[in-house]
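Up next is chain A:
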Amino acid sequence: MNNLKNFTKGFIKENPVLVLFLGLCPTLGTSNSAINGLSMGLATTFVLVLSNVVISSISRFIPDKVRIPSYIVVIASFVTVVDFMMKAYLNTPGKNFEPSIYDQLGIFIPLIVVNCIVLGRAEAFASKNGVFASLIDGLGMGLGFAFALFMLGSVRELLGNGSILGFKFIKGDGMLMFVSPPGAFLALGFLIMLMRKLNQKLAKN
Partner candidate 1 sequence: MAKKESNFTNMLATLLIVTFASSAALGFIYELTKKPIEDALLYKKTLAVQIVLPEFNNDPFGEAKRVAVGKDTLNIYPGRKDSVLTGVAVETSAPGYGGDIRLLIGFLPDGTIREVAVLEHKETAGLGDKILKSKSDFPLQFEGKNPDNFKLGVRKDGAGEVDAISASTITSRAYCKAVQKAYDALKKGEIENE
Partner candidate 2 sequence: MLKTFSKGGIHPPENKLSAGLGIETLPLPKNVTIPLSQHLGVPAKPVVNRGDEVKAGQIIAKGDGFVSANIHSSVSGKVTKIDTETDISGYKRPCIFIETAGDEWLDGIDKTDVLKTETSLSPEEIIAKVQESGIVGMGGATFPSHVKLSVPRGKKAEFLLINGVECEPYLTADHALMLAKGEEIMVGIRIMMKALKVNKAIIGIENNKSDAIEHLKAIAAKYNNIEVCPLKVKYPQGGEKQLIKAVLNREVPSGGLPVDIGAVVFNVGTVFAVYEAVQKNKPLVERIITVTGKELKKPSNFCVRIGTPVSAFIEAAGGMPENTGKIISGGPMMGKAVINASVPVIKGSSGILLLPPEESKRKEILPCIRCAKCVSVCPMGLEPYLLMPLSQNNMFDRLEENKVLDCIECGSCSFICPANRPLLDYIRLGKTSVGKIIRSRKSS
């Protein structure tokens, strides 16, 4: 297998969010700003890479019937590790008393466990491929996920708050709808539509 292809496919062609429509809850829930989206994406990448590696190395020893429970335990353990680390190191509130990144991501951190991408990759890729390929795959998929979240976060932050990565372009607020829940759906809907058009263009050329 071509490792480079494994790595890049997660960004555009098989982007988990924009093309495969997996892991939508954290996508919507944590993309109210670019930085939140990115953090969630990276946290997921961490879990994805490590669980892919571990699962690809142990999958041979696991009987079919307990496959899912075993994978889930592995994944959940890594999620808990992420949880510990973020609680320890990303838990400082901002200077105007904005909630910390950990607090903003909130319930979506433990929910990385059920993110369909993670289990999906474990099942579809890691359990069938070697350790290194799985690592690359996890990294590609994870970064693709992070990329999508970052894009969505940027769009929402830009439209909703007039800023990107906290850097303000306008005075006052933007269209607040985009930082509230309905805006998340709307923005993602249009982003997917654009992605689709892009993929069609790519396929044509």
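As a convention for this text, a contact is a pair of C-beta atoms (placed from the backbone, for glycine too) under 8 Å apart; a residue touches a chain by one contact, two chains touch by 3 or more; residues count from 1.
Basis for inclusion: all candidates are chains of the complex that A comes from, given by their letters.
Fair warning: this is a prediction, and the values are worked out from it, not measured in the lab.
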Response to the item:
Expected hit for chain A (complex, candidates 1 or 2) is 1
Fill in: Touch list for chain A against partner candidate 1, complex
58, 60-66, 69-70, 73-74, 76-77, 80-81, 84-85, 87-89, 91-93, 95-98, 100, 173, 176, 179-180
